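This is the structure I have questions about; it appears just below.
Yeah, one chain of the complex is gone here, protein chain that is, but the others are all in their spots.
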Amino acid sequence: METKKLNIGLVGYGFMGRTHSNAYRSVRNFFDVPYEPVLKAVCARNPERARAFADTWGYESIESDWRSLVKRADIDLVDIASPNDTHAEIAVAAAEAGKMVLCEKPLGRNAAEAKAMVDAVEKAGVPNMVWYNYRRVPAVVLAKQLIDEGRLGRIFHYRAKFLQDWTISQDLPQGGEGLWRLDAGVAGSGVTGDLLAHCIDTALWLNGPIQRVTAMTETFIKERKHTLTGKVQKVGIDDASAFLARFGNGSLATFEATRYARGHKALYTLEINGEHASILWDLHDLHRLQFFDHGDEGRLRGWRSIHITDSDHPYMKHWWVPGLQIGYEHTFIHQVADFLQGLSEGHGPSPTFRDGLATDYVTDAVLKSARTGEWEAVEPGD
Amino acid sequence: METKKLNIGLVGYGFMGRTHSNAYRSVRNFFDVPYEPVLKAVCARNPERARAFADTWGYESIESDWRSLVKRADIDLVDIASPNDTHAEIAVAAAEAGKMVLCEKPLGRNAAEAKAMVDAVEKAGVPNMVWYNYRRVPAVVLAKQLIDEGRLGRIFHYRAKFLQDWTISQDLPQGGEGLWRLDAGVAGSGVTGDLLAHCIDTALWLNGPIQRVTAMTETFIKERKHTLTGKVQKVGIDDASAFLARFGNGSLATFEATRYARGHKALYTLEINGEHASILWDLHDLHRLQFFDHGDEGRLRGWRSIHITDSDHPYMKHWWVPGLQIGYEHTFIHQVADFLQGLSEGHGPSPTFRDGLATDYVTDAVLKSARTGEWEAVEPGD
Amino acid sequence: METKKLNIGLVGYGFMGRTHSNAYRSVRNFFDVPYEPVLKAVCARNPERARAFADTWGYESIESDWRSLVKRADIDLVDIASPNDTHAEIAVAAAEAGKMVLCEKPLGRNAAEAKAMVDAVEKAGVPNMVWYNYRRVPAVVLAKQLIDEGRLGRIFHYRAKFLQDWTISQDLPQGGEGLWRLDAGVAGSGVTGDLLAHCIDTALWLNGPIQRVTAMTETFIKERKHTLTGKVQKVGIDDASAFLARFGNGSLATFEATRYARGHKALYTLEINGEHASILWDLHDLHRLQFFDHGDEGRLRGWRSIHITDSDHPYMKHWWVPGLQIGYEHTFIHQVADFLQGLSEGHGPSPTFRDGLATDYVTDAVLKSARTGEWEAVEPGD
Partner (left out) sequence: METKKLNIGLVGYGFMGRTHSNAYRSVRNFFDVPYEPVLKAVCARNPERARAFADTWGYESIESDWRSLVKRADIDLVDIASPNDTHAEIAVAAAEAGKMVLCEKPLGRNAAEAKAMVDAVEKAGVPNMVWYNYRRVPAVVLAKQLIDEGRLGRIFHYRAKFLQDWTISQDLPQGGEGLWRLDAGVAGSGVTGDLLAHCIDTALWLNGPIQRVTAMTETFIKERKHTLTGKVQKVGIDDASAFLARFGNGSLATFEATRYARGHKALYTLEINGEHASILWDLHDLHRLQFFDHGDEGRLRGWRSIHITDSDHPYMKHWWVPGLQIGYEHTFIHQVADFLQGLSEGHGPSPTFRDGLATDYVTDAVLKSARTGEWEAVEPGD
């Protein structure tokens, strides 16, 4: 099979710029995919940083204006790994320029932005994908398989949390390098768009649409110094967000995210209770899946801790030998592998921008409910 | 010190009748208390069962009508371990007869019943206590100590769940022997009064008053055969109940209880996240407390799994040697020991009927919110 | 069925005196056994302590010389819960007096003592039992069932440890109240007879006879003040003991015990690896059994954590409801229940003195090997 080159233009050089670059660089060492990603250009406003990033990762060139990047004829795919407030504008322009578009999550700062992005890529007919990487954790994919096979039966409960503790200090400023997630103007929202968005994307994938939510949010530290202005300013983001939900399949759910849960760094946990079986997963041990099967012999029923490192586990035959775990960044490699395979086979990537919009509809409803105190319906995805 | 006899009259012979009887019988083998409980009489409508129970536990006599029991001059304390719909009437009569009154949780089927009970015992001036036994788990008491000492600092989050899975089968009838918890008329409510009441009582004790809640409840199986009528009837209880809450101290909370969480038998878990430290406890390993201390050296911070079996842990010097765990029923023995000690020293038992009423105010607000879809304020305890 | 009285005479009032007394007092509240244990007399050299103990537990009388106790016509059963150096003499005398004899573990300070005890009870034809209580942990009994059913298949490995940390301090004296376990003259040996004996008894029960061992022991703190003499004396016990073993069934084993494993209070763990399945249990969570079944579907294989609290688990229907754990002392109650049931049904109790002797043969071989540096054969039980 002839391998085709796929020229990548990356916008952003932060945490996500690194995970994406690593995925492009490594995918073909582990997956036999029909496209070879070529690291053509990285774009950042600060040319010095762009240069350093290009050197580290092997990008062939740099750009300091994304508008230039988007217009380059030698770019096939624009990958947006810059802060949330840049997603919509870049994505729309890239789609209009006929590029494939990949975008970090959340898709938009709100559903309106995301809707414009969906419209643009669908009108342009370009492949598009959102980096909700937790869909590519092998344990989560195994959970998806079990659900699709009916192993859980009727679903009664869905439960997800994403707990962190890195913003508890009053001294932490908002805005600026590495801290734009605390700046509501840039991020759109706080933990709702940052952390709950992950929980919601996985939930929609595993458990179908959410119909209604009732939510509360809180900003524990009301004022922080803003790095850009140098002044103490009101904090606009939500530090914590929790909601109750009803899914279309009749199950009940609780969701919660916070950056004030002392002792938890990135504890994304999800649990699903079905009539016949239950599953539980957490990001702090992402290579394990907890599974309880009521079909087991009565006296021997128990939660199984499945070490997801065998060759019959999703993606794992591409890695090492049983017992040897993978880590966080592998989920991005899996996502690139699936994307490249899909390109070749003509089946669409997942999650698409339309899938990403569905999550933004939920986060919009959550934030609205937190303001109104009412149960709010979620905008139907279609 | 002269030991005084304390004559017990127990109403009910079920699960809770057994835990209470065991506590009375065993307390003095482990605790040096100033009163000796004497198992004077057990009361049940079915005399045969009352007789069998009395034989097993060593009760001196039986009664088949609680009204007779309450009037007996040789009874000092009436202990109500019968189904929820009997609590109020018996407690009020016992108080009026000048007896000490102990009552299983929840205090009433609703706050109105509970309020009448509080009025009766306070008017009569008799010692009174509700059997919220989880306040006497050594790990939970240690958590209370840590909170009271300020070790957690400002509290941001409280999280509690009580998950069971014993009513998932459609074939399970409602009502009758051992199944009255499924009969709304007898129980008052489903998991809200049965399981969430435990979570709420502990929460009020550890984290102070709850101000407002928004809730949802669900009855997954809408109709069940009723054991007493023999007919398939509408199910009146809530199978699952979840709510968001705001505490008076500014912390946010999620609460959830269900009998449809496959794989969990009695998984009561609680977690508290404070500025300086966090704690986590679960009933399935009740002899452990998880503790995270941000004050630990950075690279060595981690959740500690504290095996609560040392002599410097609450209650534990009365039991065995380090490393040897206690079980569920010990919490009732602790509660009796504290009650008897308190009687002698003149300080009140805990939780009192008034404390039990506070929980009923919350469960009333939860059930109301589930009906109205609105945030509901919790009636102030005082 | 007529209940017969069984008059108990207990020797010793320490830790084990308490666990046994509690078992006699409680057994009939939970088990429908054909005998009623009557706490007739407790014997201790110090009459004041005997009196206090009798008051706490309800013994009808006290004795200060076990010779008197053994001769009393109103005693059916002599229970030896005094230090190891008293076991043989009392047991032989009790057997000769025609009493049933129960004895704390280890049976003798060495196999020679134990052999004399076996000879005495077998000659007298009296029921006899050693208090290896871990045979009555529900999780361990379930393990035994699985092995007997062939669920594990051919056994490859047995692994047991008993780790404590209570003697690390140099300041701890040897001998005297509560510290006789550090006095080689009284105890016979250190952790070999105290802790490894437990591990060996369970192993013989679960996995059959041990043929050969090679061992090492160590005394980390060479001298300690002796409480009785007031002088600093050489320590005669083994602080740590480990051995390799070959079982008759071809499996290999490692055993280890120590009182110098910082962080472990009473961590008795055992693991068995069979062709088809493996099991793992530990005393710090005695209400759980870990089970791995290779027969499970490949991608879903994992260690199950079985919460041993369901009514189909050994002994558990006698206790509470699913999800509610029991504790350490329940194992003694189970042992008494089985003993009393066995008495009535004519089948022997377990483990008998002969079973206890089998363990002493192994501990003798271990201690010998630690001296010789050679592999030592274990004396055949018969």
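Worth a mention:
For clarity, chains are labelled A, B and C in written order, and residue numbers in each chain start from 1.
Basically, contacts are C-beta pairs under 8 Å (C-beta built on N, C-alpha and C of every residue); 3 or more make two chains touch, one makes a residue touch a chain.
Quick caveat: nothing in here was measured; it's all calculated off a predicted structure.
The chain that is not displayed touches the following shown chains in the complete assembly: A, B, C. Touching the missing chain, out of A:265, A:317, A:347 or A:371, is residue A:265.
Across the entire complex, the residue among A:22, A:61, A:211 or A:233 in touch with the chain not shown is A:22. Touching the chain that is not shown, out of A:47, A:98 or A:322: A:322 (per the contact rule at the top). The hidden chain makes contact, of the residues B:49, B:304 or B:318, with B:304.
Although one chain is not drawn, its touching partners on chain C can still be listed: residues 156-157, 159, 163, 165, 168, 214-216, 218, 220, 240, 242-244, 246, 250, 252, 254, 256, 258, 260-264, 273-278, 292, 294, 301, 303, 373-375. Annotation for chain B: contacts to the undisplayed chain at residues 142, 289, 291, 293, 296, 298-307, 310, 312-313.
Residues touching the missing chain, restricted to chain A, are 15, 18-19, 21-22, 25-26, 28-29, 56-57, 164, 166, 264-267, 283-287, 307, 309-310, 319-330 (touch as defined at the top).
What we mean here is this: only the chains that are shown with their structure count from here on.
Distance between chain A and chain C, defined via averaged C-alpha coordinates, is recorded as 55 Å.
Chain geometry summary: the mean Cα position of chain B and that of chain C are 36 Å apart. Between chain A and chain B, the centres computed from C-alpha atoms are 42 Å apart. Each of residues 307, 310 in chain C touches at least two other chains.
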